[in-house]
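Missing here is one protein chain; the remaining ones are kept as they sit in the complex.
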Amino acid sequence: MAGYFSLLLLFFLLLSLNFYFAFWEWRWPKDDGPLPVDVEYVRVENYFGISFRAKMKEWLQTARPIPHPDTRAGESPVRAILEKPNGERILLLSGGRFGGREERDELVYSDGDLYLSDRAIFHREIYCLGNLQTGGHAQLQAVAADGEILLGAANEVARWVDAQKKILLSRGTVVHSRVCSAEAIELEPEASAQLLYAPVVFTTGYRPMPDSAHDGEQEKGLLAVQAPPATPEKVPAYLDPARCSRLGANTWLVRGDLELPAGSRVESSLVVKGYLRTGPGCRFTEPVKAARVKLGPRNRVCRSMASGGSIEIGESGFVGEILSADANILLCAGVRVGASSALAVVSAGGEVRMERNVAVCGKVTAGRAVLAV
Amino acid sequence: MRKGRWALRRKVIYPHKSLRHMPFRMGLLAEAVSVAAGADLLLYWQLPQILHWHTRVVGFLLELAEVPWEAGRQITLLPGVTAELVRTSYLDYQDHPLYPWYFLGAAVLLLAGYRWWPAPLKPVLLLIQASLAVTFLYLQLVSPSVPYSPEDFCAIWYRGETYLWLLLPLLFAMCYFILTVPFWMKLSWLCLLVSYSFLWSAVRLALALATFHHFGSLWMPLFYFVFGFLADFLYMVAFYSLAMDRAAVFLGKQKEVWQ
Partner (left out) sequence: MILLAAKATALVVVFVLSVYSLRHFFFAFHRLFRPQRMNYTDLAGFHMPSVTVLIPMHNEEAVAHDVLEALLEADYPHDPGLLEIIPIDDHSTDGTGEILDEYDARYSWIKPLHRREGRRGKAAALRAATRLATGEILIVFDADYIPGKSLLKFLVAPFADPEVGAVMGRVVPENTGSSLLSRLLDLERAGGYQINQQARNNLGLIPQYGGTVGGVRREALETVGGWNALSLTEDTDLTLQLAIRGWKVAYVNRAECYEEVPVTWAVRRRQIERWAIGHTECLRRYLWPLLRSPYLSRKAKLDGVLLLGVYLTAPLVLLGWAACVLLFFSGQSFLPALAAFFLASTCYNAVGNFASFFEIGNSVILDGAHARVRLLPLNIANFLFSTLTVSLALAKYYGGRILGLRPPWHKTERYRNGNGNNHAGGNGNGGSSGNGYPNGRGLNFIRARSIIPGSPAS
């Protein structure tokens, strides 16, 4: 039987091999802590800029100066070079200009205005205390400035852009991550980013105050949400009783498509399972959702609008709070979203396309890209 | 450092809660399907050889366990794939009538100590006891022997394992080859898994036949139900968990964290 027990031993050896590593991890754990959930986390849209500025200040304290090896010292704006303990270098500038086709691997810190000429390539982040301007076709990692940032035509930024003042993304410029400004962001045609956040994000042609129908007073008026009416007993006139039912006390659900004639006023929450189309001058005082939306010109959505598909807001339309679509959003010329007193969001799973003279007060974000057209 | 136009592109984005797209690519799914198909074709081509070696290993282990055996009949498992079975014998309970009672007694004793077993083991041990108890009842009440000879058992085993071997690359490839880790790493794990599967199958079959020879057919359902497909699933999960652990470590090293 010794042979049999040898075989039995081999069997148990191989069987226990199935559990060996599991047992080891159980008894002598390497990874038994809870998954990290940061209970202190508070969402801040311009987190990257804030964090980078703080890091840069820390590095400036801890990095040590090294001899200036730049052979082009006479023409270079670099005033000094610091080296961090991990070997990374920081170029110190008092402002100035980098020449065309300049390629740099170091972090850059400038305490004055900085200009990067055409086709410059900066592999690391730049922090500028003044204004920053670039020529055409520059490639940057990330940029923070305490002044304005004017990115020239066809620039490409691998990560983020953050400024205390205005940001301009010139024609064809692409930012692969987010763009944040404490003042305003302007997009020229064909400029794109994944997320934009500022008190006002606008496209070329926008005039802040007196433009068309959207002055300050009117804006307040548009935002004022009337108290929902007492539970309506009857089906509103604009709904087909055969295809609608009450989802909640103040919410109607429409099966199939819905086409609203010009000037309709919708005063209860509305969920349309199909395609929602409206004529000019309609007004929604409560939230609206549809599988697909196409609003006519000068429609007013006082609260939010959502869609499982795409949304098109017609010319000179207005949305007060939130515009959210799983697919694409098109904001036609003259559209306004939100107000300076109540920031709003435009969020699409696909693309957000903004035509001329479109302004969003708050955040514009898209799964693929936010694009000025 | 990379220079030029693509210098600023990130190679890998580590999964993050706020990302919209996971770093899994459709191309990798195609890779998984191709690898599974390729591995299955290779296996199918080599199956007669593999089964031949499997039988030789089983024979060697039976000799080690002092079990006399001889080559049995040949069965066709799949078109063009035949396997030679192993013929052994049972312990005859008519000559040794107390054996089943010994095993039943041991099982009852184990059951009496049920509350002191480690909790995770309880259900597994209960399965072993249940299979022994059911077989005992069958042998006492229905028939003095189970309906299969050891050779039949061998045939059942070969059939099941062959199907499983062909399924294994598909299962593993679909679960693992979709990850963004190097191809050599994925292939190594697959080879290791398939090799282990052959070896582990031979050891289990040899032990089953040796156990039937030394202790009788009471143990057959245990080897069929608990150490059959259930054990196969166990090593699949074990290999998968280890491979995922290594993949997670690899991906962790690629992680892009704000420095």
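All chains are identified by letter, namely A and B, in their written order; residue positions are counted from 1 within each chain.
Throughout what follows, a residue touches a chain if its C-beta (ideal position, glycine included) is under 8 Å from a C-beta of that chain, and two chains touch if they have at least 3 such contacts.
These numbers were taken from a predicted model, which means no experiment stands behind them.
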Touch with the missing chain holds, among A:N18, A:Q141 or A:T203, for A:N18
Contacting the left-out chain: of B:L64, B:L110, B:L127 or B:M185, that is B:L127
Out of B:L29, B:M185 or B:L199, only one touches the absent chain, namely B:L29
Touch rule applied to chain A and the missing chain gives residues 18-19, 21-26, 29-43, 47-48, 51, 159-160, 176-178, 194-195, 245, 247-251, 253, 255, 269-271, 286-289, 304, 306, 308, 321-322, 324-326, 343-345, 347-349, 362-363, 365, 367
Omitted-chain footprint on chain B covers residues 13-22, 24-26, 29, 119-124, 126-127, 134, 138, 142, 146-148, 156, 159-160, 163-164, 167, 174-175, 178-179, 221, 224-225, 228-230, 232-234, 237-238, 240-242, 244-245, 247-249, 251-252, 255, 257-258
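The rule is short, and it goes like this: only the chains that are shown with their structure count from here on.
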The chain A residues in contact with chain B across the complex are 1-4, 6-8, 10-11, 14-15, 17-19, 21-22, 51, 55, 103, 105, 121, 123, 139-141, 156, 158, 349, 367
Within their complex, chain B touches chain A through residues 1, 3-5, 7-10, 20-21, 61, 63-67, 199-200, 203-204, 206-207, 210, 214, 231, 234-235, 238, 241-242, 245, 258
